[in-house]
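Entry: chain A
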Amino acid sequence: MDDARRRFLKIAGLSVLGLGIKPVTDAVATAGEVEITSSPNALKAKRWAMVVDIKKCLKAKKGCKECVIACNTTHNVPEFDNPKDEVKWIWLTSVKHAFPDQESQYAEGYYKDTLQDLPFVVLCNHCDNPPCVRVCPVQATFRRADGIVMMDYHRCIGCRFCMAACPFGARSLNWRDPRPFIKTPLNREYPTRSRGVVEKCTFCDERLAKGLQPACVAACKDKALVFGDVEDPNSEVRELLRKNPSIRRKPQLGTHPQVYYIL
Partner candidate 1 sequence: MLEKALTGSRSYKVWIVVLLAIVGIGFVNYLRQLDYGLGITGMSRDVSWGLYIGQFTFLVGVAASAVMLVLPYYLHNYKVFGKITILGEFLAVASVTMCLSFIIVDLGKPQRAFNVLLHPTPNSILFWDMVVLNGYLFLNIIIGWTLLGCERRGAPPPKWVKPLIYLSIPWAVSIHTVTAFLYAGLPGRGFWLTAIMAPRFLGSAFASGPSLLILFCLFLRKFTKFDAGWEAISSLAKIVTYAMLVSVFFFLCELFTVYYSQIPEHILHFNYLFQGLHGHSELTPWMWICIVLALVAVGLLINPKWRNNEKILPIACLCVFFSLWIEKGIALVLTGFIPSPLETITRYMPTPTELAITLGIWGLGFLVLSVLYKVALTVKEQTGDSASH
Partner candidate 2 sequence: MSLEHLPKPEELVKEDVLTPPESPWMDTPTVFKPGTYSFPTAAKNLKYLGMPNPREWSPTDKDWKLPDNWKEIVLDGIRERLLKYRSFRVFMDICVRCGACADKCHFYIGSGDPKNMPVLRAELLRSVYRKDFTALGKIFGQLAGARELTYDVIKEWFYYFYQCTECRRCSVFCPYGIDTAEITMMGRELLHLLGLGINWAMEPVANCYRTGNHLGIPPHGLIDMWEFMVDDIEDITGVKVGLPVNKKGAEILFVTPSGDYFADPGTYTCMGYLMLFHELGLDYTWSTYASEGGNFGLFTSHEMIKRLNAKIYAEAKRLGVKYIIGGECGHMWRVMHQYMDTMNGPADFLEEPVSPITGTKFENCKTTKMVHITEFTSDLIKHGKLKLDKSRNDKTITTFHDSCNPARAAGILEEPRYILRNVVDNFHEMPENTIREQTFCCAGGAGLGNDENIEMRMRGGFPRGNAVRHVVDKHQVNRLTCMCAIDRATLSALCEYWAPDVTVGGIHELVANAMIMTGEHERTVDLRGEPLIPEEDEDV
């Protein structure tokens, strides 16, 4: 009995060696120690969140889209002429589409004058309870411990269930090869994507790892975008949320978006 079990374990061990995800590092580990760590200057948080202060974003009306350009440039996001093929990480849209459930029949004053035709910055909300993650059949999109809803482009099968599940339209499929459509200067530090995978904003996880703020945040000279740890009571985002009334997109869906808007 014992003997049989031991043999089974050995065989199981062998097959793990054959199929396991990390056999190499295991094998190396026997020869010498290998360590996998995150870099010491990486930014860390319990829960990342973003605050968009619309009052500081009024330049958008005059065509400011620094944040979008910064993101596209950083991540080699393609720009298609045909809206059908569009890929968007962070983009500007009207309040009507950003907050379709906000209705104001008799909108006047601030709402009408300022908000109605102001392009709103929208991006992935990095929901706390993300439906896209729930539906993904291969865990290609998943929620990190720090709240970032990540995309694993190596694993995505392009089924687009996440796109159907996302109530914010934050996800784009690469309907075709994106490379010829990258109109910003190519960032050689960051990959492009291949056709057939879904992509979206990742809160610049690669920049956070290096201790940098997300590209859009860094690019906004008016500080309309603020990024930080909402679990940290002393953080700038908490400060903003404390001082200003804020709304989130479609809170009634229970996804708990982590992008807050100060109107």
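Regarding candidate selection, all candidates are chains of the complex that A comes from, given by their letters.
Things worth noting here:
Keep this in mind: a contact is a pair of C-beta atoms (placed from the backbone, for glycine too) under 8 Å apart; a residue touches a chain by one contact, two chains touch by 3 or more; residues count from 1.
As the structure is a computational prediction, the values presented were derived from the model and not from experiment.
Touch between chain A and the candidates 1 or 2 in this complex is found for 1 only.
In the complex of the two chains, the chain A residues touching candidate 1 come out as 83-88, 93, 96-98, 100-101, 131, 134-140, 155-161, 163-169, 172-177, 194-198, 250, 253-255.
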